[in-house]
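What follows is chain A.
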Amino acid sequence: QAPAPYDATPQLVAAAQKEGKVVWYSATDVQVAEKLARAFEAKYPGIKVQVERSGAERIFQRINQEYGSKIYNADVVETSDAVHFLHFKKQGWLQPAVPADVAKFWPKEYRDADGQYAAYRAHLSVIAYNTKLVPKEQAPKSHADLLDPKWSGKMVKAHPGYSGTIMTGTQALSQSPLGWGYFEQLGKQKVMQVQSSTEPPKKLAAGERPVMADGNEYNVFLLKESGVPIEPVYAPEGTPLVVGNGAILKNAANPNAAKLFYHFMFTREAQQLNSDVGGLRSFHPEVKEKAGRVPLSQIKLLNSDPARLDPETIKKKYEEYFGT
Partner candidate 1 sequence: MGFLELDGLSKRYAGAAVVKDLTLSVDKGQLVCLLGPSGCGKTTTLRLIAGFLEPDAGEIRVGGRRISAPGATEAPERRNMSMIFQSYALWPHMTVFDNVAYGLKLRGLPKHDAQQRADTILAVTRLSQLAQRYPGELSGGQQQRVSLARALVVEPETLLLDEPLSNLDANLREEMRFEIRRLHDKYRYTTVYVTHDQAEAMTTADLIVVMNQGVIEQAGTPEEIYQRPRTEFVARFIGGTNVFRGRWDGTDGVACGNGLVLRCGSGEFGGGGDTAVSVRHHDIRLAPTRPEGVTNVVQGTVARQIYLGSHRDYLVSLADGETVRAVTPSHLSVPPGESVWLHLPPEHCRALAQ
Partner candidate 2 sequence: MSVALPDAPVSIARPPIRIDLLRPAFYALAALLVVLVVLPLAWLAYYSVTKDGQFTLANFATLVTDNTLRKPFGIAVGMALGVGALSCAVATPLAWLVARTDLPGRRIVRALITASFVTPPFLGAIAWEILAAPNSGLLNVFWRQLTGAQPYDALVNIYSFGGLVFAIACYTFPYVFTLVANGLDRVPSDLEDASSILGARGWTTLRKVTLPLVLPAMLAGSLIAILQALTMFGSPAILALPAGFHVITTKIWSLFQFPPKPGLAAAASLPLLLITVLLLQGKSWILGRKGYTVLGGKSGEPRVTRLRGWTPLALAFAFLVLSLTVLLPYAALAKAALTRNGVDGLTLHHFHFVFFEFSATRLAMWNTFLLGFSTATLGTGIALLTAYMVSRNPVRGAHWLGMLATAPVAIPGIVLGVGLFLTYSHPQLMLYGTLWILLIAFLTIEMPAGYQQMAAAFQGIHPELEEASRILGASRLKTLRLITAPLLRTSVIATWCFVFIGTIRELSATILLTTANTKLVSVIIYDLNESGDMGAISVLGIMLLLVSFAVVILANRLPLLGGPRLPALR
């Protein structure tokens, strides 16, 4: 059962300040994470945030290794792969805690029923195109459009074997009405295959391919806002949503600081920063999207159930259709 919600009480702050430091394993973009850490340090002087930034899989692997050898370095963890948290929870490594904001604002499906973790951030895996290479009217509007022969050899796509985002997205799409048939046909389009979900937007920006079949929405935002001619497409069939959870670890060396920091992570201020600097989606209703970004509420989302994820099958089928 979920514990009672908590606030950043003076007692908690004092206890946290006594510990003086919190170690945060984060998969958020390093610039965003660093900014968040600085903001926390500014708000609660005397507590240093040590940002241990890595890819989601690295963090997962590292915590597994560390806990396997009884090293308890991490206080707070956050990755973009929801599956990880099921694993952590099963292992009993998480400390239940529900910040007041989560209790107040978060939809039920984006927080753990037992209060062990909550969706700290989310991003989409979107279709996008280079507006310089493809006029708006010719641009693909849906997943179905991508199967048009005219896009053969002109698309780039990330790989579910390397990217948790794409793994989630693949699962979501294959469970949607599009089904595996979509991928089977997409596989015949001579798609350029890259690893990470951050790469397709970059390939678009460089002009290497005009269209991306999937990839991070936040990269698209950031590029677009830096002046790159790139535009996301929200397909009518739906856009996969990828949820990134956060949690406190049970054996945290700095339990109070961890609790305080965890609380801070879900405040409006932190969530707004995530959105502004990182282009990430937030479940905090008070967060204002930057101008020019389509709000989450206007997008048809495809949710996936991490509990039903079967990476083996997905990888196998994927290899069958795409060759790698």
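The rule is simple: a residue touches a chain if its C-beta (ideal position, glycine included) is under 8 Å from a C-beta of that chain, and two chains touch if they have at least 3 such contacts; residues count from 1.
Per the selection procedure, all candidates are chains of the complex that A comes from, given by their letters.
Note that this is a predicted model, so its numbers are computed, not measured.
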Legend entry - Touch-positive candidate for chain A in this complex, from 1 or 2: 2
Inset, instruction - Over in the complex, which chain A residues touch candidate 2? Could you list them? - result: 29-31, 34, 50-55, 57-58, 60-62, 64-66, 68-71, 73, 81, 83-84, 87, 153-154, 156, 159, 161-162, 164, 167, 192-196, 198-199, 201-203, 205-209, 219, 222-223, 226-229, 311, 315, 319, 323-324
